[in-house]
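Written out below as structure tokens is the structure these notes cover.
Shown here: the complex without one of its protein chains, the others still in place.
Residue numbering begins at 1 within each chain, and the chains themselves are lettered A and B in the order written.
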Amino acid sequence: MNIDLSRRGFLKLAGAGVAATSLGALGFGEAEAAELAHVRDFKLVATTETRNTCPYCSVACGIIIYAKPGDDGKRRVTHIEGDADHPVNRGTLCPKGAALKDFVNAENRLTQPMIRKPGATAFEPITWEDALDRIARALKDDRDANFLQTNEAGVPVNRWTTTGFLAASATTNETAYLTYKVVRSMGIVGFDNQARV
Amino acid sequence: MNIPVTQATAATAVAAATDSPRTAVSNPPVQPMASNLGQAAVVRSSAGGPVAEQPTALTKVAKLIDISKCIGCKACQSACIEWNDTHPAIGENVGLYENPHDLTDQMFTLMRFAEYDNPDTGDFEWLIRKDGCMHCEDPGCLKACPAPGAIVQYSNGIVDFIHENCIGCGYCISGCPFDIPRMNPVEHKVYKCTLCSDRVAVGQGPACAKACPTQAITFGSKDDMTTLAAERIEDLKGRGYANAGLYDPQGVGGTHVMYVLQHADKPSLYNDLPDDPSISGVVANWKGATKPVGLAAVGLAAAGAAAMALFSRGNRVTVEDEREAQLLVRDEMDSVPGSTGRDV
């Protein structure tokens, strides 16, 4: 590697006379004066704070999300820190929780619906309208074709086994409950969540 | 909906920034806050850089790292990266848990893992030490630094680098008895833990201490941390660690980052934590000298020799001096793991 000692640095260095204690004695003119000691500007100034919960493990640590508007005007997360008021984590966070900002802002966040067609080697964009319509059409067709209304004994069983649904493990109760309603109302029994594993 | 933190009832009010914070357990402010760490609080400055004539008398702070509580989770590393906006490279596994493999200019703190078969008990121990700047009361880096005002010490004990003044010579690296500072080979400036001086300046504790899940890292006044350490040492002695003790090495005047060690009689068990660190004679002498001292007379180490030569020759730098210094610094840098630029 090449450490390039700058000429200016050397001049400063050379000017540092033994036992000299003041800038003047060092031979620096006004323009050459060392930058005065300072710390970095406090970076959370003028951010908004929002209470939230870490989405990783079941300790569910309290966090405070600091955000401010990005270039597109949308509020963007700039920092995340443990909530010192939270009785469980008391402001602490683990190595995952402490890096949550880079989960929210990860390069691999999905930003638009995509479709991979049979046999294709890549995803291609699709609009929400088209994606949702395709899904609804496929569900309706599969349900109508494969829904089992009664068993051999004539008992109403009303189940649908050819479509399945794996639910998330970090969504809210509210999302989970809505998901439950939708999936159950259709008669889907191939229903499971991360608790299984 | 945005719920402001003030909705909570907890007594975690922001410490007044007029003095040092006494805890890391608080939620940072978002309103503008006055910084109490500036020139007015500087008690030492490298190479004769400016110090305050009557420095603000801030309470001495310390970070206490209790190794008996440390679970090696690296939350401190993570919090450090996020707070300081650094970007350590995504490396590879080389058979160790240390990642990055060493401190770098982008990784100011590092968990170091040591496997130890305790011959006295027959038990296996996994000794995990958070490495990073010790913020020496008598800082070798500052003494070694030839750039005025590039390294300062505030009255609360924090040793901080003022990067605008850094010339990238790397002398601080050789001056450090703990092998902590690391060169950024692109900027040619040296980086290390600031003890989150930007947080401390507004009454907040360091990011690592706030994050630490088991509160193996705590932060407060040096007195409070010493008292807490005593409590922990008593607990450890009760659990059979007869040699438990505090690491606050006096060879560097004590440190503002201290360890509680289960085996304080053998600091080197913890990934070569120096048993008795001190500033090398080279560094200690040259800043204290009031007159030029011949190289041969003190048997200087290479980097120190270059510095001394420069200091002792007055105001002119020859091409030879510069070339020599470059070579010496290069040799020195190559011997420092993790400063080879691979993580940039």
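Here, a contact is a pair of C-beta atoms (placed from the backbone, for glycine too) under 8 Å apart; a residue touches a chain by one contact, two chains touch by 3 or more.
Methods note: contacts and distances are computed from a predicted model.
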Worksheet item: From the names "ABC transporter permease subunit", "Transcriptional regulator", "NADH-quinone oxidoreductase subunit K" or "Formate dehydrogenase", which one matches the UniProt record for the unseen chain?
Response: "Formate dehydrogenase"
Worksheet item: Which of the visible chains would the unseen chain be in contact with across the whole complex?
Response: A, B
Worksheet entry | Sole contact to the chain not displayed, among B:V42, B:L58, B:L103 or B:I128 | B:I128
Worksheet item: For chain A, which residues reach the chain that was dropped from this view?
Response: 48, 50-62, 65, 67, 74-77, 80, 82, 85-90, 92-100, 102-104, 106-123, 126, 128, 131-140, 142-144, 146-147, 149, 151, 153, 155-197
Item to complete: Extract the touching residues of chain B with respect to the undisplayed chain.
Response: 1-3, 7-10, 68-75, 77-78, 81-82, 87-97, 99-100, 107, 115, 117, 123-128, 213-216, 232, 235, 238-239
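Going forward, only the chains that are shown with their structure count from here on.
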Practice prompt. Round to the nearest whole Å and give the separation of the Cα centres of chain A and chain B.
Written response: 31
Fill in: Sites on chain B touched by chain A in the complex
2-5, 7-10, 12, 24-33, 35, 37-39, 41-42, 45, 47-51, 73-75, 77-79, 81-83, 85, 146-150, 152, 154, 160, 162, 164-165, 167-170, 183, 185, 188, 194, 197-202, 207, 210-215, 289-292, 310-317, 321-322, 325-326, 329-330, 333-334, 340-341
Response to the item:
Listed in rising order, the residues of chain A that touch chain B in the complex are 1-6, 8-23, 25-28, 34-51, 64, 66, 79-85, 89-99, 101-102
